[in-house]
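This report concerns only the one structure given below.
For this view, one protein chain was removed and the others were kept in their places.
And now, chain A:
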Amino acid sequence: MQLFSCPFCGPRDETEFLFAAEAGKTRPEPAADVSAERWSEYLYLGGNPRGATREIWQHLTCGEFFAMERDTVTHVVSVSHSLRGEEA
């Protein structure tokens, strides 16, 4: 069992959380000008870094989306923080 920390609720069991996306992914716009390759890249290709990463997660019981910085090798979570007023 691992504990993640919701910016609002505090530490909770990992089963209460859902991975949403890698942080920093921006939806390509305007849609009419986006090529199929660029759209496919946006939908299906992730950086999947080894080591430190910044991701968007959702705490399912309260519904909050937030940013979490963690290490994909050690699974250590360094920080999680609210997205209120910030870009994902």
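We take it that a contact is a pair of C-beta atoms (placed from the backbone, for glycine too) under 8 Å apart; a residue touches a chain by one contact, two chains touch by 3 or more; residues count from 1.
As a working rule, contacts and distances are computed from a predicted model.
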Answer for the undisplayed chain, UniProt naming, from "Sarcosine oxidase subunit gamma", "aldehyde dehydrogenase (NAD(+))", "Peptidase C39-like domain-containing protein" or "Branched-chain amino acid ABC transporter permease", is "Sarcosine oxidase subunit gamma"
Which one, A:10, A:30, A:51 or A:85, makes contact with the chain that was left out? A:10
For chain A, enumerate the residues touching the unshown chain of the complex. 1, 6, 8-13, 15-16, 60-64
